[in-house]
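Below you'll find the structure I mean.
A single protein chain has been removed from this complex, and every other one stays in its place.
Going in written order, the chains are labelled A, B, C and D, and every chain counts its residues from 1.
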Amino acid sequence: MNSLDFSIVWQALPYLLHGLAFSLQLTVFAFLTGLGLGIVLALVRHLKVPVLAQLVVGYITLIRSIPLILVLFWFFFLVPILLTPFSVDGRPIPVGAGPTAFVTFSLFEAAYYAEIIRTGLRSLNKGQFEAAAALSLSTFKTYRYVIIPQVIRVVSPILLTQTIILFQDTSLVYVLSVVDLTGAAVKIAQLNGKLVEMYLVVALVYLAICSTASQAVAMLRERQMRTVRTR
Amino acid sequence: MFSVLFEEAPDGQRYIDWLISGLQWTVTLAFFGWCIAFVIGVAVGAGRTSPSRAIAIPCRLYTEFFRNIPVLIQMFLWYFVVPEFLPFGLGDAIKQMPPPWGAFWPALVCLSLYTSARVSEQVRAGIEALPKGQREAANALSLSTWKTYRHVLIPQALRLIVPSLTSEVMGIYKNTSVALTIGLLELTAQARQISEATFQTFGAFASATLIYLALALVTFLIMTAVEYAVRIPGQEPVTGRKLPRKLALAQEPKP
Amino acid sequence: MAATQSMAGAPAGAEAVTMINVTKWYGSYQALTDIRLNVAPGEKIVVCGPSGSGKSTLIRCINRIETHDGGRIIVNGTELTAETRNIDHVRRDVGMVFQSFNLFPHLSVLDNCTLAPVKSLGMGAKEARDLAMHFLQKVRIADQAKKYPGMLSGGQQQRVAIARALCMKPKVMLFDEPTSALDPEMVNEVLDTMVALALEGMTMICVTHEMGFARKVADRVVFMDQGQIVEVASPEAFFQAPKTERARNFLAQIIH
Amino acid sequence: MAATQSMAGAPAGAEAVTMINVTKWYGSYQALTDIRLNVAPGEKIVVCGPSGSGKSTLIRCINRIETHDGGRIIVNGTELTAETRNIDHVRRDVGMVFQSFNLFPHLSVLDNCTLAPVKSLGMGAKEARDLAMHFLQKVRIADQAKKYPGMLSGGQQQRVAIARALCMKPKVMLFDEPTSALDPEMVNEVLDTMVALALEGMTMICVTHEMGFARKVADRVVFMDQGQIVEVASPEAFFQAPKTERARNFLAQIIH
Partner (left out) sequence: ESPTLAKIKRTGTVTLGYRESSIPFSYLGADQKPVGFSLDLCAQVVDKIKEDIKLDKLAVTLQSVNSSNRIPLMQNGTVDIECGGTSSNAARLKQVAFTVATFVSSARWMTKASSGIQDVKGLDGKTIVVTQGSNAVGFAQGIKAKGATFAIVQAKDHAESMLMLQSGRAAAFMEDDILLASLRARAPDPTAFAFLPETYEKVPYGLMLPKDDPEFKALADGVLKGLMASGAFTKLYAKWFESPIPPNGENLNFPMSDALKERVAHPSDALDF
């Protein structure tokens, strides 16, 4: 292969950073809303809410069975068509790519987070629920103050792995013609024929960010372990 | 919407034949990819729990490396970059491989390693979740480290993580689609081809979606059967509660 | 928000706990059969019996950690029904200490004690903290208030659990084998705390096999077998001359 | 593959276990200080002492579940060093029964017993099975051989754990509070099994607070405190007239 030429990376830096910013925004947003929604879904299942619990199982199974890229695709193109009845002239109402990405990722990740939270819920001792009940805490307060904080600690490494995957999957927004870090790199690469250089740079950026995150979570956990489980 | 599948394609076949050919590649890649990923994943995951740092640290680096780079980019690197750095003859030999094998092997390697990193993380969690006493009991019985893992720790850890492994198996089908970026015409690639040829994008992608759903469902059923087959008699699937004692008492009248 | 005392309809001098023909089924297995038990305010009851005889089930029904299937349970004048309001009333009046402590591991000792008063009684943070420190003092563990449960020994954890229950200012305390998960030496420190509580006049129902404790503080010993109350007697009568064959066998087993 | 007896270099009539000035540190905390102990073949030792005094650490050092930091430990003539061959030798000679049973839940009772003989001693499958059935018979649980640990009561599980250890035909058995995780009623069935073993002449080192057991079978009682051996005496001497203040206090605590 011809000698590598990384000068293109400097020229494209603003564009790449712009893409990285979008990746990070989408990751943070989808993490927060997905986790929130995922907790709700997991609780609906855990509390065996009639009818809703079955719907949630169906939803989670469906979402986990379809590639994210196809989920994005269907959201992007079907929602405008489904909204047609509400439009004045009987034509589909376009929904922007940005909102589609944020909503779809949140809904999609919620299914995965819900399963992770459920694993955590299963690992908790029944005594925790009983102690909370005996202290006359309401169901909501039991989960809010006693159960969920413990679950989050237990499953934090799995949450991290899922979030790393989420961060990597942001590249799929290319079907919506939105540009994230990978998308930006690919575009620059295609225009300039510098594929190898750009991909190497992106690989390093991902490796650096994700490794830092996983190191941080590992350290955080170690600290918690020290306070929570010394014996 | 699906009528497009039965139209005749430029090459004389029907479009549905394209999809089936794509499905075959997807399944082949997923199956062999999973087998390799499982073996490596279990080995690396177990290695991460090793008391020896000389084993644990390389295993951790392995996991971090292959998990933290997007699979799309790994695929590209395996296909375009790695052969350039192989000793001269080997790299060229790889490049000369006739299609589709020239794309299949890198795709298989890439997918296996990527998935194995994710599996290893789960195996590690499974082993770490086992009570410390299991390892100690094995030591006290003079089982070697290898036999301790082989007969005591890994069998239990795997049973523990069946649910999350199920997600992983369901996930590998989806990740196979990344192989299209290096020219392997698997299911998604074929759907795109149909879409380009006919501009019937919805029909093509709807077919692919349904096939993925069916694959996931089959996987789910198989894994449920596996979970049932390897369950441990007398143990509740849910961990945490000390019911066994009571069960035993209920069954057993006192002398 | 604060707990209003619901004495409406309760006869004067009412029992603290009244159980009338209570039955409880686990699926097709009957765990409690026709339980009748009255506990007067201030009374101390020790419940004993073989494993699986329904002791835990009995006291767990009293604050509806388990729901009973037949009969009536009245606690401080409030009958336990499916109604949330009643359950809440009863649970505020009844504190419970579990065999396995069940402290919240992610909260400090102090937070364990203040969580429920603040979130469920609506007590002010400062007031709750003072109250918690008061009870932690009482169980002689106030100096550990900032630690997390995982940093304490079993006996210390169980004393925190007792303080936590007391912070709800319950009228009745339930103990389910509070010492059986402890090392032999730690048993005493928890028993001492319980004796002190008993001497203060707290109504107590306690599942335990610590016969020394029963002798020292119990007003009555309730012996259960196979989901039924087989014998109710004063500790002296029970230990010296159990009336039933089953109780005799049981006592022979646990006192070696 | 089969265990060759490594008596080379051991003096005739050697001790089963010799500990010379053994020390053990957890980080900066010294768990064992200058432990000296000789155990003759066939001898029965009961180790007791307050929680955290290092009892478990002591016996776990004997088969190197924990590594000691100073001093020497010699088991049946083999000194415990970092060398894998020595560790293997010692572990084959030493059986261990844990407080929490630590059976392998995914293997049937029989497989629990045959795993180590087959995989680690290289015994034939049939021979191992016969041996396992023999010992299961001895702990009166042969009829449960096909069941899984999760289906057994605690007392039964502990008896299986004893059989599993015996299947390695150890010369020395270590017990770490083998009855303290059991319900009061099940304690007896395990103690009975241990007494039977003792009567057969097995060398035993047993951490326990079951003083009845100590009285019945122990040749010597070892009392530990703060990582040191404070007192070694015959059971009669120890229980009647402990020489040290610390032992007196301790006995007052556990015998109520």
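Assume contacts are C-beta pairs under 8 Å (C-beta built on N, C-alpha and C of every residue); 3 or more make two chains touch, one makes a residue touch a chain.
These numbers come from a predicted model, not from an experiment.
Of A:L52, A:I81 or A:A216, it is A:I81 that touches the chain left out of the display. Within the set B:A129, B:A197, B:L213 or B:V226, the residue that contacts the chain not displayed is B:A197. Contact residues of chain A toward the unshown chain are 1-2, 15, 73, 76-77, 80-81, 88-89, 91-94, 174-177, 179, 187, 189-193, 195-196. The omitted chain makes contact with chain B at the following residues, 10-11, 80, 83-84, 92, 95-96, 98-100, 102-103, 180-183, 185, 189, 192-193, 195-202.
Going forward, only the chains that are shown with their structure count from here on.
Computed from the mean C-alpha positions, the centre of chain B lies at a distance of 44 Å from the centre of chain D. Each chain gets one centre point, the mean of its Cα atoms, and the points for chain B and chain C are 51 Å apart.
Looking at chain B, one finds that residues 245, 249 touch two or more other chains. Across the assembly, chain D contributes 183 as residues in contact with two or more other chains. Those residues of chain B whose C-beta lies close enough to touch chain A in the complex are 64-65, 67-74, 76-77, 80-81, 84, 118, 121, 125, 129, 163-164, 167, 170-171, 173-174, 177, 188, 202, 205, 208-209, 212-213, 216-217, 220, 238-241. Chain B contributes residues 131, 133-134, 136-137, 139-144, 147, 151-152, 155-156, 159, 232-235, 244-245, 247-249, 251-252 to its touches with chain D in the complex. Contact residues on chain A toward chain C in their complex (touch as defined above): 125, 127-128, 130-131, 133-138, 141, 145-146, 149-150, 153, 227-231.
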